[in-house]
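Here the complex is missing one protein chain, while the rest keep their positions.
And then chain A:
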Amino acid sequence: MSDLLFTNARLIDPEAGTDAIGWLRVAEGRITETGSGPAPDPAAGDQLVDCGGKCLAPGIVDLGVKVCEPGERHKESYRSAGQAAAAGGVTTIVTRPDTAPTIDSPETLEFVTRRAQADAPVNVLPMAALTKGRQGREMTEIGFLMDAGAVAFTDCDHVVTETKVLSRALTYARSLGALVIGHPQEPGLSQGAAATSGKFASLRGLPAVSPMAERMGLDRDIALVEMTGARYHADQITTARALPALERAKANGLDITAGVDIHHLTLNEFDVANYRTFFKLKPPLRSEDDRQAVIEAVRSGLIDIICSMHTPQDEESKRLPFEEAASGAVGLETLLPAALRLYHSGDLSLPQLFRAMALNPAQRLGLEAGRLAADAPADLVLFDPDAPFVLDRFKLKSKSKNTPFDGGRMQGRVLATYVAGLPVYRRD
């Protein structure tokens, strides 16, 4: 196989924190060399890719993607999710187990691994449930599931309310070095909520949850991590009030990381406006103060990971009164353009964004990806950070079109995506 030589590229290196013109060489699916300035003379047989000064960054590692196989293939399949990921510059999707049935046994995990290998053009790493059926009663076969390829364990938005069950699962997971992903929320407060409590929810008459419910959930989980020594990741931290607890836990040396989805970084509760159900998320959109605090936490590194929290829903489940409508939004294809809003607004630099979208999630999962260094896998995204467009949801490759960015003005487009040095997407 001939070498690939990317020239005249704006290299976004999250590890070094640099954003500068340079070149990058790929051989046999891996990065072999990078350098700044003009590229060296190509060797015979080199395949040249002139990046035209556009950005070349490590491919996005999206932690927490829902692909609706098994169970609801009409909402999203491995084929459609894989294509959406490729078009969005996502080179690794880490899938959630909240399917029907739940991915809670080695057999179901093997099924999705097989489906992913057959149909998805990007890397797919499955997560498995922490408890059987995500019921919060009995732990899953964590050992067998790890052997079958599970990279992390989570009950997704089902909080394990039985503290004893969770403490045992965390203890057992620690003995295997397994990563457990929690959803910090006090379900006693958040049950039935469709919005964050405050002026907006009160005006709209929507059942609402106090932002404090997130902190209460996080406080409990942190105490259990301290007790058990488990490796823990909080899937979404979306409120200012949860941040001090997270900061203390990290300062105390606990093995804790935290994520946030792109929607909570770019939208707030007022975007729901007249009961627009595509903006109904779990947890619900927060106040602008919370949004600003969470952006600051990503900048400082307190929040480690930005994800899409890709959650496909069909039209029927969204075309309902707000309280009855399903939660969640698709995000694989809009993650990067939406994240670039934070770059254009001056909130985050491109290396900071790719630290949170590629480097940190890869490292948390023990992957070599997420870097622009020699020997790293050649999972790359080439994008134009400035190209403007108006998002049309019907042009998304996902089978489900439930994006809150429909009709939104976006700036930044993926030009090409490479997985192990091979192009999986190219914009015509």
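To be clear about the criterion, a contact is a pair of C-beta atoms (placed from the backbone, for glycine too) under 8 Å apart; a residue touches a chain by one contact, two chains touch by 3 or more; residues count from 1.
Please note the rule applied: contacts and distances are computed from a predicted model.
Enquirer: When one chain of this assembly is omitted, its UniProt record names it as which of these: "NADH-quinone oxidoreductase subunit M", "CbbQ/NirQ/NorQ/GpvN family protein", "ABC transporter ATP-binding protein" or "Aspartate carbamoyltransferase"?
Expert: "Aspartate carbamoyltransferase"
Enquirer: Per the definition of touch given earlier, which of A:Leu63, A:Ala201 or A:Val260 contacts the omitted chain?
Expert: That would be A:Ala201, which touches the missing chain.
Enquirer: Among A:Glu107, A:Glu324 or A:Asp392, which residue is in contact with the omitted chain in the full complex?
Expert: Hidden-chain contact among the options goes to A:Glu324.
Enquirer: Spell out, residue by residue, where the missing chain touches chain A.
Expert: 197-206, 208, 210, 274-275, 316, 319-324
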